[in-house]
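All protein chains but one are shown at their positions in the complex.
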Amino acid sequence: MVTPKIAYRYAFSKSNRHRSASLIIVFGLAIGMMALITLLALMNSLQSDLLDQVKSIESFHLQLSVTSNENIGEITQKIALLEGVAGVYPHVNTQVMVGSLRNGESSTGRLRVVDETIWLEENPFMDHLFLVDGHPPKGEEEVALSSTMAYKLGTRVGDELQITILVPGRTAPLAPVNFSFRVSGLFTTSLSEFNESTLITSSQPLLERIGLQRIAFGLYLEGRAINNSKGVIADLKELFPQGEVKSWQQLNSAFYSALTLEKAMMYLFLSFMFLILGVNMKSAASRLLFVKQRELAILRAVGAPKKSSLKIFILQSLLITSLGLALGVASGVLLSTHIGRVFSFFNRVQYLFTRRNNPLLTYPFTITIVPLEIAIVALVILLLSLLFTYFGCRSLLKREPMELLNHE
Amino acid sequence: MSEVLLRFENVSKIYPSGSSHLTILEELNFSIEAMSSVAVVGKSGSGKSTLLNLAGALDRPTSGRVLFKGDDIGKMGDKELSLYRNRHIGFVFQSHILLEDFSALENISIPALIMGESARVAKKRAYELLERVGLRGRAHHKPQKLSGGERQRVAICRALINGAQLIIADEPTGSLDEASKEEVEHLLLEMVKEEKRTLLMVTHEQALAQKCDHLYLLQNRGLTLV
Partner (left out) sequence: MTTSISFKIGGSPLFSSWLFSHLLFPSKELIYQRRRLLRSALLIALVMIPLVLALIFMDGMMQGITDKYILLQDGHLQFYNLDELDDPLVQSSDLVTSGYGIIYSRDKSAEVKLKGVKEDYFNSQRCAELKIKEFKAESTGSVAQIMVSETLLKELNVEVGERVAFILIPEGEQKGVRPMLAQVAATYNTGYYELDSSLIFLNYEVAKRYLPNGGRSYLEVLVDNRGSGHLDELGERLAKGGSWASWDQFNRTVYQNFVTSRQVILLVFILILVVAGVYVASVSNELIQDSFQAIALFKALGAQQKSIRRSYFWAVMVVTILGIALGLVVALVLGHYLSPILVWLSKQGFEGLRYYLLDFKVVVAYTDLLFIVGSMVIIASVTVMFTLKRIKEISPLEVLQQD
């Protein structure tokens, strides 16, 4: 019981002249952890929001392209039975020309022909897409339009559109063909590119004109398979050896690669924070040992074994680091959870001077705190601190007590 | 009769000690004339160092007044106390307390620099003092390279550089060997006399004490002239 008492006293006792060193280390660690956690939470939020939407709306979790004699319904059923698969939606994306028959406005766009069950079931698509007017398209002659595109075309629910698609021609490789649709509904998402130019329909005749061979099967996964789709991919390859399976990362490879690059850059910045914290801890550990050399010498001189002296300093280091980390984690989680309010306040201050909103400060963060990340960071810092103390102590303990005293 | 340089008027010093109090000095009345040398002797723990600390404004009395040329030291603010210590007091501690990272010359110059002298003037004065104590050749040596006696001589020079009227010496030869002791004793008394300063000294050395103009015994929380 003496060891913890001495360790605590060395760390925090008011009568200890070097208490300020301990307090500064605690404070430094707390600030460092708070900054690390906030940065990690922001990074995760910015990236996961975007990735979530890309996965859910743009490209599904997996896509399978297959040439098979079976019909689409049979293929869909087979895939739906696989473990980890939550939903299967055969679809085609194609470039189109859209013209409003009411006012003559035209634009290019991207048409997605997808089974209408996608609107009726619970899935990531419906989690991230919001119908602002009307209803989902049903049957052969209805189409849902993104709200931005509707604005561009000056179109409302109920208006007629002419959609021109390119299909294999008799004499030309591709030839334009027109279809008429009625706007059944307007939707919006948080993906600006999707919003700007997408139309969605489930028209079977259209699908047949485009070509059934162009159909891809979009899969939504569930449970662990969402983050680890290897099992599902293996199953698909077994089921359709000639098929081609692509993950959402592969389908958006450049975009994903860019996000990975940005994440790498953020981790680089994080590592600099780590570096500063690490150097701080190293010099703090040396400091705490240096100022207690005399005590260490006296303890040795009165017969304390090396082991118990080492224990005292390791425990001291543990106390100080743990307190700093605990404070840091608590304040980091608190700040991250309320970061929206903090940013909102700063945005209001900025608005006072510039009369403009700040894009970052008004970004709708949905903070993602990953406990594992925080735990790893905290553990690493704790280990580093103990290691620095251990090695520092070891070199001091190699010296004789009188040597330490004479150093004074 | 000379002017009274320092006077203690009903000075008491009490330290809190757990739930009770420890009285070191009680209703002390004591004065020192200018240009005199005063030695204070007493057993260990009698309060000799406390007396010096109060005289040098390193500590404040619990009650009573310490007057330097009529001015109450106890009423001085932090700035005035700093000036008082810099201009009027020269300390010679038992263990010299020189700054290890600075040379002998720099250690001596510090009070002059604090007073506002230029480095050139401070150094010039420091050299003169070093010459006086026979250490001119060691001006650029750090304290680690000086012997105990040499360090104490440097400490004496530091105490004298600003023309302090009151030199306070706490066991100035306490940690020296016999040969150095004599040398330092002689030097201290001689320089104080030559510079026409006042010396307030605490010592265990009877021989040194008796060389002073006045000898006091501190016991039972009071001073008695011997």
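Order as written gives the chain letters A and B; numbering starts at 1 within each chain.
Keep this in mind: contacts are C-beta pairs under 8 Å (C-beta built on N, C-alpha and C of every residue); 3 or more make two chains touch, one makes a residue touch a chain.
Since the structure is predicted, the reported quantities are computational estimates derived from the model, not experimental observations.
Student: Give the residue, chosen from A:T38, A:N123 or A:T155, that touches the chain omitted from the document.
Tutor: Candidates A:T38, A:N123 or A:T155; residue touching the omitted chain: A:T38.
Student: Which is it among A:L51, A:A86, A:I226 or A:M273 that touches the chain not included here?
Tutor: The one listed residue touching the chain not shown is A:M273.
Student: Of A:T67, A:T117, A:S253 or A:S395, which residue touches the hidden chain?
Tutor: A:S253
Student: Given that one chain is not shown, which residue among A:V92, A:V291, A:L327 or A:I369 touches it?
Tutor: A:V291
Student: In the full complex, which residues of chain A touch the absent chain?
Tutor: 17-18, 20-21, 24-25, 27-28, 31-32, 35, 38-39, 42, 46, 94-97, 99, 104, 106-108, 110, 162, 164, 166, 172-176, 178, 192-193, 196-197, 253-262, 265-266, 268-269, 272-273, 275-277, 279-280, 283-284, 287, 291, 294, 358-361, 363, 408
Student: Of the residues in chain B, which ones touch the absent chain?
Tutor: 49, 53, 56, 58-59, 68-71, 78-80, 82-89, 91, 93, 95, 97, 99, 101-102, 110-111, 113-119, 142, 158, 170
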